[in-house]
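Left out: one protein chain. Kept in place: all the others.
The chains carry the letters A, B and C, assigned in the order they are written, with residues numbered from 1 in each.
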Amino acid sequence: MTMVQALNAGLRAAMGADPAVMILGEDVGRLGGVFRVTDGLQAEFGEDRVLDTPLSESGIVGTAIGLAMRGYRPVCEIQFDGFVFPAFNQLVSQLAKLRYRSAGALSLPVTVRIPFGGGIGAVEHHSESPEAYFAHTAGLRVVACSNPQDAYVMVQQSIAGDDPVIFLEPKRRYWEKAPVDRAAAADPLHAARVARAGTDVTVVAYGPMVRTCLDAAAVAEGEGMSLAVIDLRTLSPLDLQPVLDSVRSTGRLVVVHEAPSNCSLSAEIAAQVTEEAFFSLAAPVLRVTGYDIPYPPSRFEAAYLPDLDRILDAVDRSRAY
Amino acid sequence: MTMVQALNAGLRAAMGADPAVMILGEDVGRLGGVFRVTDGLQAEFGEDRVLDTPLSESGIVGTAIGLAMRGYRPVCEIQFDGFVFPAFNQLVSQLAKLRYRSAGALSLPVTVRIPFGGGIGAVEHHSESPEAYFAHTAGLRVVACSNPQDAYVMVQQSIAGDDPVIFLEPKRRYWEKAPVDRAAAADPLHAARVARAGTDVTVVAYGPMVRTCLDAAAVAEGEGMSLAVIDLRTLSPLDLQPVLDSVRSTGRLVVVHEAPSNCSLSAEIAAQVTEEAFFSLAAPVLRVTGYDIPYPPSRFEAAYLPDLDRILDAVDRSRAY
Amino acid sequence: MPASPVSRVAATGDLRIVGQAGSEALVQLLTPEGERVDHPDYVVDAPAERLQSLYRDMVLARRVDEEGTALQRQGQLGLWASLRGQEAAQVGSARALMADDMAFPTYREHAVVLCRGVDAVQIMAIFRGLTHGGWDPHRFGLAPYSIVIGSQALHAVGYALGVQRDAARARGPARPAGQTTGSPVAVAYFGDGAASQGEVNEAFVWAGVYNAPVVFFCQNNQWAISQPAERQTRVPLYRRADGFGFPGVRVDGNDVLAVLAVTLSALQRARDGGGPTLIEAFTYRIGAHTTADDATRYRSLAEVETWKLKDPLERVKAFLHRKQLADPAFFEQVGAESDALAARLRRKCLGMADPPALAMFDHVYAGEHPPLRRQRAHLAAYLDSSPDPGEVPR
Partner (left out) sequence: MPASPVSRVAATGDLRIVGQAGSEALVQLLTPEGERVDHPDYVVDAPAERLQSLYRDMVLARRVDEEGTALQRQGQLGLWASLRGQEAAQVGSARALMADDMAFPTYREHAVVLCRGVDAVQIMAIFRGLTHGGWDPHRFGLAPYSIVIGSQALHAVGYALGVQRDAARARGPARPAGQTTGSPVAVAYFGDGAASQGEVNEAFVWAGVYNAPVVFFCQNNQWAISQPAERQTRVPLYRRADGFGFPGVRVDGNDVLAVLAVTLSALQRARDGGGPTLIEAFTYRIGAHTTADDATRYRSLAEVETWKLKDPLERVKAFLHRKQLADPAFFEQVGAESDALAARLRRKCLGMADPPALAMFDHVYAGEHPPLRRQRAHLAAYLDSSPDPGEVPR
């Protein structure tokens, strides 16, 4: 099934399992969401549990907090990455901090789903990668799925947990298909995953770039080079153990994401891996990222987004050290 | 004079030099700001130019954008760091992007002053260090002053520039005194500064932590250790040249800030310095930062904030590699 | 079309009120001189015990407030936000609440905290810097103090939406739409300044659209730090509700009886499925914004003196005296109680030990968080290895 279908199935399962689970967002009900991730859920679970909201992101997150205080487990949909900022105050100063503020008396099991990233030829504000803002915010958890199986499992895990989760969905991968095994044993939510084993250079990515890195690894294999690809899955807390394990054998690391580089996830990963595996590194950690510009008009995105070539170029540069 | 007085003098000079300069914020007029940074400016320049605003941060930044489009050079005051988030949407999606969106037709010379950081025993939301959010945002410039002389000069430079600037003022240093030479030749706004030369370990900081690092360097000197201290001054764009120059001779770098560490400035600096000076480094870049928790109640802040001891501990650890 | 006035009958134990929001004038039942006046829309019949107990609440609240200011002056607290002048607004509204209602207060609602049954020591712990919160919101029906202005209004609406859903779930699918009689109500407290925040206005949008059982209780104390209320609106604040489709009412915020009546009536309306109400309690901040503020820089002493004449405690006292609804023994007893409370508070406050540093890592997350565990362990090791706190560094 597609990732959209997998997410839909995951949400349906979560709602079926726990009557406290609610969905709220713009156009999530009758329309089923602009990407149809919530398709059919309102018809199945009722207007009370799948709530079409006013056009107000701060309202979506703010009322979700109140609902959580009343015992609900709200799942918020932010329509596109670029529209999460009106909710920023509620996310950073309220959702992230209310458990701490109440000395543990309040639980905030709120999942905030955000379709993120570029590559779909969209207009401004529809292709952004805001994950670093959230990873920098203590009190939040941040995860990104990269394939239908993970999407199906991780969205349920996020909803089931008692902490707020920013759940990032790689919209350019929404329509890619893969089998989903609903009964498969699942990794914990906050565990990175070795997507492909390899011995020459380690490549780390998450969300939309995992597929791109796997493609790069396939090409590299044809050229006699063995890339390990690690799908981070969890951006906060980071799980760098598989990365460190791999780097200790490859000695080389390339980190890939779409977001601009300044103070990004790749910076954090480079800093931590270098600190932990200093003597294992044969080359500095190299970063393949979006540029430090606003997301450009879509005709530029092929040049803006990390692609197979830029990844392999970084791999080459790493090996040249 | 104190840093508050230096900022006040800098703002007065900027307003005197250019009638397009305006100040807007909560309580900036009659009261002169809760820290008195704008003291006397409304009396001197009139209510039209020093505007007491409604309690609405998004309004402050949003109307400043409109004023800039009409040819003004607004200086916004956000009362405390923790209250900048209601304005986040205007800052990130509007102020940072409108020049780009208009293909260069619009100029947004807006300075957003934010008293930031902890150490003053305040209640929640009054001690935060949000700089990474802004440094991660392309289209913004971000600077932090550490002493009265820089405060005086940098606030004028920020106002005079044609780009939006997030101007961070270390509130715990507001009342520290130092002479200000109004006629002194000034560094460019976006240049880091060697605050103290040294040969054993390089220490980088900005804003409130510069004084702490200089104190640590003084203690270290007593122990026969020579620390170079670099005051970053500019967080976006970063000016890492003085850091690289120093690291190429010391081989060791410690980065210090109050903000939580995940995806922070210290991550970026560690990543970049390691990439640029890989073979010069005798030890990984070490980071002394706030913990990845919400800013704690004030009775914890002595343990939360990097202090002289924690800095010297990191220096020792660096030297132990 | 002005928001249509809806008649409600609210009863709480001894008190019977027939009230309706939507009238134009300030609702007042007790003048500053302590005269009982009638109001066409709020017909209230309150026995002596109720008036005594409201008076007592206000005296105790004022005493806690005075103690807070004193403790701050003596360096025992980092800051104090005084409620002086707003006792009637807070006590009158908080005493209208049922135990299972949920109040969402700001940093100034100390009297609300007391009325909800929380020990005043908990407030001191916040301003002493020991905790950001502390009481259990579920146990007391009281959310943590909100410091980011206006942010709590949406939480109240969300809570109210939850209540709506609970009622629907309890009643099953066949419930008549909108009827939630007897179920809890959420009350959002905020100030005149907060009315300018986008989030508060979004809360109005949501409350109107979903007909949420929520009461917006705005204490217009005339000032937001140095900004007079005219810097937030050019028409009376209670009128803001009109444009969102629910009633607004302005009540004399220094008249505890009127506040109680208006709040009870709004709560009943919400319980009956009538949706939200905005109450503007017209009052005054007698003190500075906080102990860190110098109010003489921006407002006249004359203004403050005028408002002191409208003191919320004095008018009840005068009324109780004049009508012989309380004897000197009552006033003596309240005085003694308040002395005891102050003494206890001071003793407890001075006795509060600083928490161990490592406790700052608690309650950030519910679940496991390895990086935080490592940071905590790192600090623990560091603290073990470092010299006594008293020593000069290194």
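One rule holds in what follows: contacts are C-beta pairs under 8 Å (C-beta built on N, C-alpha and C of every residue); 3 or more make two chains touch, one makes a residue touch a chain.
Please read these numbers as outputs of a predicted model, since none were measured by experiment.
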| item | value |
| --- | --- |
| Interface partners of the hidden chain - shown chains only, full complex considered | A, B, C |
| Which of A:Thr53, A:Ser107, A:Thr137 or A:Gln156 contacts the chain that the document leaves out | A:Thr53 |
| Given B:Ala9, B:Leu41, B:Val123 or B:Ala138, the one touching the chain that is not displayed | B:Ala138 |
| Which residue of B:Ala13, B:Met69, B:Val194 or B:Ala302 touches the chain not shown here | B:Met69 |
| Hidden partner interface residues of chain B, rising order | 19, 22, 48-49, 51, 53-54, 56, 58-59, 61-72, 89-90, 93-94, 97-107, 138-139, 141, 161-163, 190, 237-239 |
| For chain C, residues in touch with the removed chain | 1-2, 24, 195-199, 201-202, 205, 208-209, 211, 230-235, 239-245, 248 |
| Contact set of chain A toward the excluded chain (per top definition) | 26-27, 29-32, 34, 52-56, 58-59, 82-83, 85-86, 121-125, 219, 223, 262, 291-294, 296-300, 302-304, 307-310, 312-313 |
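Assume only the chains that are shown with their structure count from here on.
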| item | value |
| --- | --- |
| Contact graph of the chains (line, ring, star, complete, other) | complete |
| Chain whose average C-alpha position is farthest from chain B's own | C |
| Cα-centroid distance, chain B relative to chain C, in whole angstrom | 36 |
| Centre-of-Cα separation between chain C and chain A, whole angstrom | 40 |
| Touching two or more other chains - residues of chain B | 82, 85-86, 124-125, 262, 291-294 |
| Set of chain C residues in contact with two or more other chains | 131-132, 148, 198-199, 364, 371-372 |
